[in-house]
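The structure appears right after this line, and notes come after that.
Apart from one protein chain that is not included, each protein chain of the complex appears where it belongs.
Moving on to chain A:
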């Protein structure tokens, strides 16, 4: 539960002042109810801001004095102006490291979140062991008033001292790329692996799907991807047409082309994958990523088609494979005309889209075709089943780790 929030000062006049660049002088404080304001100035280096607690003569409630102008924080401004609300990948963010006493960390972090921090991280308390103080790292959107936020949080947490903090600007980088180094090759089942681009397949004999995830979803590690891949392995017999609804990295589409039930024919195995895969997604990042993965796995562009569909799922999409400047809207017509002709439709997205787009998803499958939906938790299955049982028969549910996949065949 939130601590009782004790009020800070009005930030508006101060903020306006702060917009002027590189001010080092004092700012006239708005008078607090109990004490008179007196300006003062400090010399501050752009990145380091040390605040000393200045208790004000208070009467009645405990009003905190916000010591120094927060212009130093602005000095760090990388040319931005008003607080940016966009979650732009390339916009810088403010990272603030605050030191405070161990026992205050919990309450202070709650307060910070309340007053504008987008995230608060506390390094492990147990590890800090013998130290009296610990460090909290807080992230603010670019342009936020850090100083008022910290002081408000401190006063609401009931701290008698003002915590010392330093601010630095973090350059936004592609976090997903940074984390990607930790991705490992995943074995879905014997003979089927999903390998990140930069790793070598541990089993060259197996069917290896090579993926470069980018910002799209589907590295093969998630239980829902595994569920879908297993399903594909069982149902693809050869020569089918597959639609991957919400394709992400394209992993399911590629898998369908490569995988199949092994058919023993006389003395040799005959592997036949699907005849054609189509992947659609509303996220341009996903389509780009799927395109790249298609190349990585050496798949012909006539065996796999990718479409970017607008969020309202109308047919105004472009075939993404030819990368030509003129994107003709004919792709949309192709997609629309292919409705009702797919043997397998796989949709690994989320509960709400699945419920909203029932008719759209079912519409793509041919009568008697298999429809598989995933990306749902086990507890969400009844809802999905209820929505889809109008159109599907022979419904069966498979589960891994609390995630479920529901499949059925379309009623004629």
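By definition in this document, contacts are C-beta pairs under 8 Å (C-beta built on N, C-alpha and C of every residue); 3 or more make two chains touch, one makes a residue touch a chain; residues count from 1.
Here is the rule we go by: contacts and distances are computed from a predicted model.
Q: Choose one: "Transmembrane channel-like protein", "Cardiotrophin-1 isoform X1", "Large ribosomal subunit protein uL11m" or "Transcription and mRNA export factor ENY2". The correct choice is the protein name in UniProt for the chain not shown.
A: The record for the missing subunit names the protein "Large ribosomal subunit protein uL11m".
Q: Which is it among A:219, A:235 or A:277 that touches the chain not included here?
A: Spelled out, the listed residue whose C-beta touches the missing chain is A:219.
Q: Among A:288, A:380 or A:409, exactly one should touch the missing chain; which is it?
A: Here the residue in touch with the unshown chain is A:380.
Q: Hey, which of A:296, A:350 or A:395 is the one touching the hidden chain?
A: Counting the whole complex, the residue in contact with the absent chain is A:350.
Q: Consider the whole complex, including the chain that is not shown, and state which of A:93, A:193, A:364 or A:388 touches that chain.
A: The one listed residue touching the chain not shown is A:93.
Q: List the chain A residues touching the unshown chain?
A: Considering the whole complex, chain A reaches the absent chain at 1-2, 4-7, 10-12, 33, 61, 87-89, 93, 95, 109-110, 113-114, 118-126, 137, 139, 141, 156, 170, 172, 175-176, 178-179, 182, 213, 215, 217, 219, 221-222, 224, 350-352, 375-377, 380, 401-403.
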